[in-house]
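One protein chain omitted, others in place.
Up next is chain A:
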Amino acid sequence: MPFVNWLKRHLVVIAGLLTLGYLLLPNVVVTVFSFNKPKGRFNYEWQQFSTDAWKDPCGVADMCGSLSISLQIAFWATIGATLLGTMISFALVRYRFRARSAVNSLIFLPMAMPEVVMAASLLTLFLNMGAQLGFYTILIAHIMFCLSFVVVAVKARVMSMDPRLEEAARDLYAGPAQTFLRVTLPIAAPGIAAGALLSFALSFDDFIITNFNAGSTVTFPMFVWGSAQRGTPVQINVIGTAMFLVAVLLVLTSMLITNRRNKQKA
């Protein structure tokens, strides 16, 4: 039974590739249906090939507006969370101080909390304060839940860093600022970049917390949510496909650049 033997030997590979297929199947469907020409309001059934939606991606009322709001929020949330998170992780790795474990658990908790609980509690706070729900309440919430992820990403990188490199810089008469800018920061950069990228993706894609704290502001995920009830325009699939392609291209280029750099070094 050569076939059975072959199957046995490659079982892990086959199962793994099937899982990968499961993960990517919706992306394939989204891409295919971005070329659909639906009959009714909903874009769930294949009708006819058309590139209309790709020619006019902003042809749906309010969609691109919500997209731009989401991008703005994700941009500022990334900056805020990366800045605050990087500071915290440097403090946690480089210094011993009291309440260090308490700080660690405060940072861990937002990641271990169901989103709906955080969303609801934040809304109670805003309601009690009488805050106007909208752009800024969303931004505050996003910075809050992205912060922990940045800390984890940066901490991992800074922890694996050799402290002797900084000592060497100081031995060579670099000042504290110079040491930080020319030695510490470049080494920590990949961790900071990973944290920032994660923040951007999390913020851009967040629905549950945003839904509770947005008031009448409509972000892109909220637009998609609303359209699931009212009728999904094809353009949503166009944006979804474009986002996937941009992400893959970005990662591929960054990998090519690091590969080339490593080769130059070697």
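Heads up, the rule we're going with is that a contact is a pair of C-beta atoms (placed from the backbone, for glycine too) under 8 Å apart; a residue touches a chain by one contact, two chains touch by 3 or more; residues count from 1.
Basically, contacts and distances are computed from a predicted model.
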Hidden subunit of the complex - UniProt protein name among "Polyamine ABC-transporter integral membrane protein", "2-hydroxyacyl-CoA dehydratase", "Ferrous iron transport protein B" or "Glycosyl transferase": "Polyamine ABC-transporter integral membrane protein"
Contact partner of the left-out chain, one of A:Gly59, A:Pro110, A:Gly134 or A:Pro190: A:Pro110
Absent-chain contact - pick from A:Met118, A:Val183 or A:Ala196: A:Met118
Residues in chain A touching the chain absent from view: 11-13, 15-20, 22-27, 29-30, 33, 44-45, 84-85, 87-88, 90-91, 93-97, 103, 106-107, 109-110, 112-118, 120-125, 127-128, 140-141, 143-144, 147, 151, 159-160, 163-164, 166-167, 170-171, 176, 201, 204-205, 207-208, 211-212, 220-221, 224-225, 228, 232, 236-237, 239-241, 243-244, 246-248, 251-252, 255
